[in-house]
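As you look at this complex, bear in mind that one protein chain is not there, while each of the others sits in place.
Let's turn to chain A:
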């Protein structure tokens, strides 16, 4: 009796979750879509729906929904059922969400995951379930590093890769002395290391570095004073979310932006935070593998469709989800099956994606080798955007 009740309850919950999705377009039948049916594929979308990363989750879902809407709700010819699960802020909520998708919803494929800790935390779950996971954001190097799972692929970036693009560029431009600052958690540490390695290799000197406590720093003044007295010609930084707003604003308020230019890993000024930063972000230079201002046919079409659907500029997070759907579709079509082994094999031979809004990219060690762009914050049509200054060329994930 309880078993039936529980199953009914889960069915209703899953049904509500799916019904809550707008834009899938397809009729969502009540049949369980797992495995056997060769006309459907059930995808678990793991995104933050509560907490600090929620805006990223919104953008990932938008990219995913938009791709499906433009492709008749099908991946590689199979009708898609999407089940959304809340990743929350970290592994304590993210790992159970993935577990529920695998065991209760019996999804064929997992897509999403913003937090690196969650991505690393679900590695063994996904591997033992032999289901494919396409990471649409989390940037820790270890996710696709030496001990990677054959079932975990990534359409986003590595933290070091994004930072190395800036390190290489600043060294080549002749900026000789830089101060590096990022929060004291894995993404911050990897950003500083990725930047420093590339920058030093180009002949630059790191005159100092700080790692303010992550999530516990509201006021950056003590660090700003150190930057001012370090004799640096520029500051390299990586911050995300609310911290990026606080840092950029305080950098301007304490007068540093007039004398020591700010260079950043692109997430500092990507998406909603850019609006919140206002005039303080003007002129900030950053590197990233995407900006809404990229001038290529795929991005023009993508940008128009995105703005029409959501009345907002597209972000890198939406593109990462869009590309996750794109490569999955190709893999499903090629493999003719949706089990993890077939899909992983097919992803390995997917080759260069030439029609992505971000420009051409390909998988190297299950993570993108892609172009990086030097971007400058400027105002266009009354709104702040990251204009393209220069195409910095491609970088491997292990930069």
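In this text, contacts are C-beta pairs under 8 Å (C-beta built on N, C-alpha and C of every residue); 3 or more make two chains touch, one makes a residue touch a chain; residues count from 1.
Here is the rule we use: contacts and distances are computed from a predicted model.
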item: Undepicted complex member, UniProt protein name, chosen from "Carbon monoxide dehydrogenase", "NADH-quinone oxidoreductase subunit M", "Branched-chain amino acid ABC transporter permease" or "ATP-binding cassette domain-containing protein"; value: "Branched-chain amino acid ABC transporter permease"
item: Listed residues A:68, A:180, A:273 or A:331, member touching the removed chain; value: A:273
item: Residue of A:63, A:141 or A:241 touching the missing chain in the full complex; value: A:241
item: Option touching the unshown chain, where A:52, A:172 or A:207 are the choices; value: A:52
item: For chain A, residues in touch with the removed chain; value: 50-52, 54-55, 58, 184, 210, 212-213, 216-219, 221-223, 225-226, 228-229, 241-242, 245-246, 249-250, 253-255, 272-273, 275-279
